[in-house]
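Below is one structure, written out as structure tokens; the observations come after it.
With one protein chain held back, the other chains of the complex are shown just where they sit.
And then chain A:
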Amino acid sequence: MVVKRKRETTVVSKPQAKEDSPPPVDNAQDVFRRLFEAQFEPLDLPGPTAKSTNSDEEENEDDDDSDLSGSEGDWDGMSDISDESNQVEVVEHTGTYAAPTDRMDKKTWKAFMSGKLLSDLDKPSTEPEPTSKKEEEEDAHESANLKHDLALQRLLKESHLLDSADDLAPTGKNRLKALDLRMQSLGAKTSLYAQTKMPTAHRRGIKAKAESKEDRRRQEAKENGIILEKPSKVQKSSNNGRRDRGLVGSSVGKFSGGTLNLNKDDIARVQASGRRMGGRGKGKTRGGRGGRGGSKR
């Protein structure tokens, strides 16, 4: 046993030493050998420098074996087996498992660690690329469709302008009219070409004509038993009746040069009306007197 242990130690330690620092050892040995050879005859030892480490090991083992074979023959087989098993173990150990090279990317991590269920995650992980391609195509398709839609809508809206024209893209007068329509559809309050100023008689005529048209339409509908929408309330302008003239329009006195001038008559009238008012107020409580006051005046 003692012998075996010794062998093992030699076997293990040798390659280590070689692996750790082979060149200096070899150099030193070479130097010594050259010195030796210079003094004596050349050596025919196998040069360790020329050979690979593996063959070297084997040779060493062989050497050891031959040494041992002199003392005990039985140990050879055993030790051979043990050597082999040792070697195999070493090989297995060095074949390390290199795992952490393939870490998941952050996106997958987030997808997995979110609250969603595992089954939900499978679908998006396989789909996204094809969908993105599809989406791009669809987007292009969609925009083309939208363009066509717009053209169609315009055509429908402005078709009445094109009755005479045979061209889809209107020109001249029609173009201006179409532009105007588009402006209105975009929110313009009145047509660009609505006339703002015209003689009153002219405007009245237009108004009257429109009214008569509407009346006729309603009349016809009534005769034919068609129910129409209720007539929109005619919006009366606020300044239709009396105009507010401010101080200038005061009913008493005369306004001139920024002052209201009252003559005696005016003052008397105002005072009288005030008394009358007061009388009326009292009249409600007392009765009859206000009327008398009024008659007095």
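We adopt the following convention: a contact is a pair of C-beta atoms (placed from the backbone, for glycine too) under 8 Å apart; a residue touches a chain by one contact, two chains touch by 3 or more; residues count from 1.
Everything that follows uses one rule, which is that contacts and distances are computed from a predicted model.
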Check your understanding: Which listed name, "RNA 3'-terminal phosphate cyclase-like protein", "phosphatidylinositol N-acetylglucosaminyltransferase", "Replication protein A 32 kDa subunit B" or "Tubulin polyglutamylase complex subunit 1 isoform X1", is the one UniProt assigns to the chain that has been left out?
Key -> "RNA 3'-terminal phosphate cyclase-like protein"
**Study point:** Which of A:A38, A:M113, A:L156 or A:I227 contacts the chain that the document leaves out
**Key:** A:M113
Check your understanding: Mind pulling the chain A residues that touch the left-out chain?
Key -> 97, 99-100, 104, 108-109, 112-120
